[in-house]
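Heads up, the thing below is written out as structure tokens.
With one protein chain removed, the remaining protein chains of the complex are shown where they sit.
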Amino acid sequence: MKFTSRPTAVVIGLTLAAATLAGCSEEASGGGGGGGAEAGACAPEDVTLVGQVRNESNPYEAAWLDGGDAFAEQVGLTQDRLTYDGDSTRQQEQISQLLAGDTECLVMNILPNGDSDTPPIVEGAEEAGAYLVTQWNKPADLNVADYDQWLSHITYNGVESGKQIGDALAEAIGGSGGIVALQGILDTGAAKDRFAGLEESLAANPDVELLDDQTANFSRAEALEVTKTLLTKHGDDLKGIWAANDDMALGALEALEQAGRTDVAVVGIDAVPDALTAIEDGTMTATVSSDGPWQGGIGLAIGFCVATGELAAEDITDEDRAWFAEQFLITSDNVADFSSPQTDEADFECDNVFSRSQGAIS
Amino acid sequence: MTTPVLATPAADQAPVSGGPTVGQRLTSFMPVIALVALLAALTFADPDFLTQRSLTAAVRTSAPLAVLAAGATLVVLCGGIDLSIAALCSLSTVLFAMWLPDLGGLTTLVVIGAAGLIGMVQGIGHVVLRIPSFIMTLGGMSIFAAVALVISDAGPIRIVDRDATKWLTLYVGGIVPMSFVVAVIVVAAISLVLKLTPLESFVRATGYSESAARLAGTPVDLVKVAAFTISGACAGLAAVMLVSRNFSGSPTMADNLLLPAVAAIVVGGTAITGGHGSLWRSLAGALVVTLLRVGLPIVGVSSAWEQILYGAIIVAAVALTLDRSKVLIIK
Amino acid sequence: MTAQTQVNALEVNALEVRGLVKHYPGVKALDGVDLVVRQHEVLGLAGENGAGKSTLLKALVGLVRPDAGEIWVRGEKVRLRSVVEAADHGIGMVFQEQSLVPNLTAAENIVLGSEGPGVRRGIYRWDTMRKLAQAQLDKIGSHIDPLARTDTLTFAERQMVEIAKVLRIEERTSHPPVIILDEPTSVLESKEIETLFTQVRRLREFASVVFVSHRLDEVLDVCDRVSVLRGGQSVGEVPTAGAAPAELHRMMIGSTGSDDHYHGNLAERSDEPARPRLVVRGLSGATFRDVDLDVHAGEIVGIVGVHGSGREDVCRALFGAEPTLAGEVTLDGDKLDLSGTRAACAAGIGYVPAERKIEGMVGPMSVADNMTLTKQKSRCSGPLVVPQKQATLVDKWIERLSIRTPHRGTAIQRLSGGNQQKVVLARWLVAGDIRLLLLDHPTRGLDIGARSEVYSLMRELANSGVAAVLLADSLEEAIGMSDRIIVMSDGRATREVACPAGGKPTPLDLVKEMV
Partner (left out) sequence: MTSPADADTEVVVAPRPRPRRGVSLGDAGPPIALVVIFAVFSLLSDDFRTLGNVQNIMDAAAVLAVVTCGISFVLMMGSIDLSAPGVMGASAIAVSLLVANNRNDNAYGLLGVLVALLLGSALGCLSGLALVSLKVPSFMTTLGVSAVGLGLATLMFAGVQPNIRDDMLDSWAVQRFLGLAYLTWIAVACVLVGWLIQRYSRLGRYAFAIGGAEEVLALSGVKVAPYKVAVFTLAGTFYGLAGVMVTSQLSAGLVQAGKGYDFAAITAAVVGGTLLTGGRGGILHSAVGVLLVTVLTNGLVQVGVSPYWQGGVQGLIVVAAVAAAVLPQRRRNQVTK
């Protein structure tokens, strides 16, 4: 039994060949509602809010989506929560499917999986006329101001955070000694920037020696294994662990606990609740805040303001098209201030959306 | 030898009825039935889903997956498995992005050729060293991933000159995405070649019973190497499609397409043990898997339930499409 | 069992089959078969290939559900839906195709499915299990190590394990069991066959036995009665006392035949050409050394030898399926490339493997595709397959070889063994370019009708100029079919025995050479 009979196969083959030869190819018909949405044309109740992150199974991103929900509630809407499981292709697939639907008054707050995932999302949104805010990942040479529908790109200064915790770590180990670095997913801008920050910090602290750098892919479990190995490899030479995010830092803490080591300082980035607890308990030295709930809300807020006309896209200054958000180094001194992240409705007011800017991305 | 052997005529010729029964015909269309059922269910969940634009987008999305699955189907038909397709596809996106500035319009062909060559090397390793294809391609998977990381310096490479891939983003007749047309042409071309030449016999014989095929003088090793080569070349083509969609090459771009591609093959009703199945089935399977991957979240299923539904539906789809009369023992 | 119940039990038949019918698409396998197995008798079941024996036996052990008809066990009508149910009614069978798990020990295979005290609460008791198995092996006088892995045993040893296994049924049921032996002797050495017959006679004391064999002399030797099937119907019963093989054979094929049919055609052999077609000099491999062999066109050369003599490997080596270490082989003067099966096929060599189901055919593929698998050119025009050409060719060969199949598109695995073998043979004939045929147990598992067809076919092929090497199932077959016989022992060709029509050696002559 065959799936197609022989004649059918031939017919299909010929038809295809004919179709191709006829050359009836044309540009994407794509946007039925494409570009149709004039800025400010939308009634608030017609706006569709979409938040997309990697997955709901990590606290930071779950909090992000919750922040989006909080904003949506604030304006009497609901947010469509999309997750793509850290899978770039799947993210693109979801976006293109989303953009094939009703794109009029569509507001998207997207966490691209990697730098390279941003351009197609931007182009798709541009073509379909959906309002887009991206966060974290963007190729450096992609200019937000070149696009109409891509309203803003928000990120934290990774070099700065990497440097801040690097310095904190250097201080914690008394300015000299060996440290190891746990890198994030190697092909993400965040991982590279943060490591570049560490290198800056190392240059400023010449007595601190980087013994080893390994990747643990932003994963707690992988960090645990890698740290265990590094602990045996470097033994007592190891004074500090620099992790490119808190999950890895927490994995490293576990490894230290299992090895019975209490003399190693650990730093991370993101300020996830567990890391804050660890800082409170004194087992972890420092982290840098990334305000997930705020990020989840702010992207939608910017889009919503533009869609409803409260904010005109052309009024957004070039500095506010791509900007670093405010971040704080958290140590045992100020950890209490950050232990319960909450969204503040005032942050999402249309004339306030860029208030946390620390300047344009250079 | 021309003398008639055994003069005795056949005593009682059994009635001639070799055509497939209605039931068999139905099973052969099961992948399509599953596809339609799924589409209906999604439309029921969200009536807005069934629009021409939405379908166009889904079909466009499915193209790289369909090409990947189609290539790997050949290996599966031969009784093996190719786990390296996704990593090879990622590597190919990097190669494409790196070579494009130098090779221009030729890049597409060169990348497909290079991927085919890499697939061939795996195939040769498999038949010469007698390493099970599962292990050979599992090893290949990690090697390709490492090479891709190293040559790309672990980062995505942007495509500045988009003309080389622009043709893939066109629409035939304004509706059908060119990438999907290419996928269909690939499936049709390979199917036709198989069907019109002795290759189909070779592939099926190899898949059903390798030792019998070998003792019948079938070029088993050649067929297997060819299957791996085509599987590799298809990974290269899928890479070009991905690059045309993402405007960049990245060392991890297609890595997550491995399990969906294998799922597409099995959902299409091709027996994972080899011999039985076809590329058309995998094409239908790829559409089913794509609808599941993008359709569920779009119609508003939450992340947790999406995974549960995905798991349940994919098992149900295979239960529907598998022709059990061709596969005696289900492992 | 008391004497009283034994008397009662004797009055009813152990097993009775009434009007059993089973259809397969296009084939009526059973067409109202009646069969009676009395208590404490050995019933022979004879019938040509395709007569319905296999289907009948499968129905008796619950593997096939009949469309109509009744099965009665000890005067009670039963429905047998599985092997387990059949076993519960005391019916067990030794399967023709070996049915042992290769990676378990012999002991486990013997007790498989009815471990009894060998397994307590799911936990194995290896010692008990070994003893249980040993007891079974002792019954048939076998010295196999019960803890040997089955796949390390020889074919014949495995057959003994199989028989030991089915004898477990006597422990399993309180009634006298019915034990079916389907072609149990096809691969056994004569000594083992004797042991088996002793066991069969012993079984008669407490059980009924249905004995199926293609060797009519065996059937007449060991059975009390013979029931003959033909075309899915019962055509008669004969008490073996005083019956002649010829009479049975006539019932089976519906006309007068001769038991020693394959001796008949040998007279009109053509004269040997000057140069042998196949010349083998000093061929050595892992299991054979310095083998010399000549085969002329039109000649059938038998190779005989005990297990381990290396004859199978020589045969496979000639086909390029087994590596060689040294030696030269020429075919019609051209040096033969032994590196692989492709080269052998291209040179016009054909090979019929012993393990038909695994190596000979591709089960799920159609008769037509199996037949044209090797000689693809025969169905192609240029690189393209021409279905019409294939259909014509295949239909021609289906008719020529009287292959019974509903259609050329039917999957070969649905054919009976003999018809499958004919398709496998036809594979080498369709292109008409065959020069040398290597026949590795070509009649294994075939019944007498199918055998005689294969014999005629071989003889006709030889007469048309094909050279053939035959590894026969039995010495008689080798003697009957061959023009010359090479005796192999311990990897060497030790003796050549001329085997002309009218001057045949006796099996005893050969056995002396073999050891």
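When the chains are written out, they are named A, B and C in that same order, and each has its own residue count from 1.
Just so it is clear, contacts are C-beta pairs under 8 Å (C-beta built on N, C-alpha and C of every residue); 3 or more make two chains touch, one makes a residue touch a chain.
The structure displayed is predicted, hence computed values, not measured ones.
Peer 1: Checking the contacts here: which visible chains does the omitted one touch?
Peer 2: A, B, C
Peer 1: Just name the one of B:97, B:154 or B:283 that touches the chain not displayed here.
Peer 2: Selected residue, touching the omitted chain: B:154.
Peer 1: Pick from B:53, B:195 or B:214: which residue touches the chain that isn't shown?
Peer 2: Considering all chains, including the one not shown, the answer is B:214.
Peer 1: Who touches the missing chain here, B:131, B:193 or B:222?
Peer 2: Counting the whole complex, the residue in contact with the absent chain is B:131.
Peer 1: Which residue among C:104, C:246, C:391 or C:501 touches the omitted chain?
Peer 2: C:104
Peer 1: Looking at B:31, B:64 or B:80, which residue reaches the missing chain?
Peer 2: Of the listed residues, the one touching the omitted chain is B:80.
Peer 1: In the full complex, which residues of chain A touch the absent chain?
Peer 2: Interface with the chain not displayed, on the chain A side: 55-59, 62-63, 65-66, 183, 186, 212-215, 219-221, 224-226, 228-235, 250-251, 254, 257-258, 260, 272-274, 277.
Peer 1: Which residue numbers on chain B touch the omitted chain?
Peer 2: 79-80, 125-127, 129-136, 138-147, 149-150, 154, 210-211, 214-215, 259, 262-263, 266-267, 271-272, 274, 303-312, 314-316, 318-319, 322, 324, 328-331
Peer 1: Since one chain isn't shown, list which residues of chain C touch it in the complete complex.
Peer 2: Chain C touches the missing chain through residues 63, 82-84, 87, 95, 99-104, 108, 112-115, 119, 122-124, 126, 145, 147-149, 152, 154, 156-157, 165, 189-191, 286-287, 306-310, 312-313, 316, 320-323, 340-341, 474-476, 489-490, 507-508, 511-512, 514-515.
We take it that only the chains that are shown with their structure count from here on.
Peer 1: Shared touching chains for chain B and chain C?
Peer 2: Expected: no chain.
Peer 1: Centroid of chain A to centroid of chain B, CA atoms only: how many Å?
Peer 2: Each chain's C-alpha centroid was found; their separation is 32 Å.
Peer 1: What's the distance between the Cα centroids of chain A and chain C, rounded to whole Å?
Peer 2: The separation of the two C-alpha centroids amounts to 70 Å.
Peer 1: Two-or-more-chain contact residues of chain B, please, as numbers and ranges.
Peer 2: In chain B, 195, 326 touch at least two other chains.
Peer 1: Enumerate the contact residues on chain B facing chain C in the complex.
Peer 2: 1-6, 8-12, 14-19, 195-198, 201, 204-205, 208-209, 211-219, 275-276, 326
Peer 1: Using the touch definition up top, name the residues of chain A that touch chain B in the complex.
Peer 2: Against chain B, chain A makes touches at 1-4, 6, 9-10, 12-13, 16-17, 19-20, 24-30, 32, 55-56, 80-83, 85-90, 92-94, 96-102, 114-117, 119-120, 123, 139, 141, 185-187, 192.
Peer 1: State the interface residues of chain C toward chain B in the complex, per the touch definition above.
Peer 2: Within the complex, chain C touches chain B at residues 25-27, 231, 319, 321, 341-342, 344-346, 351, 353, 358-365, 369, 372-374, 376, 379-380, 383-385, 398-410, 427, 429, 432, 434, 453, 456-457, 460-461, 463-466.
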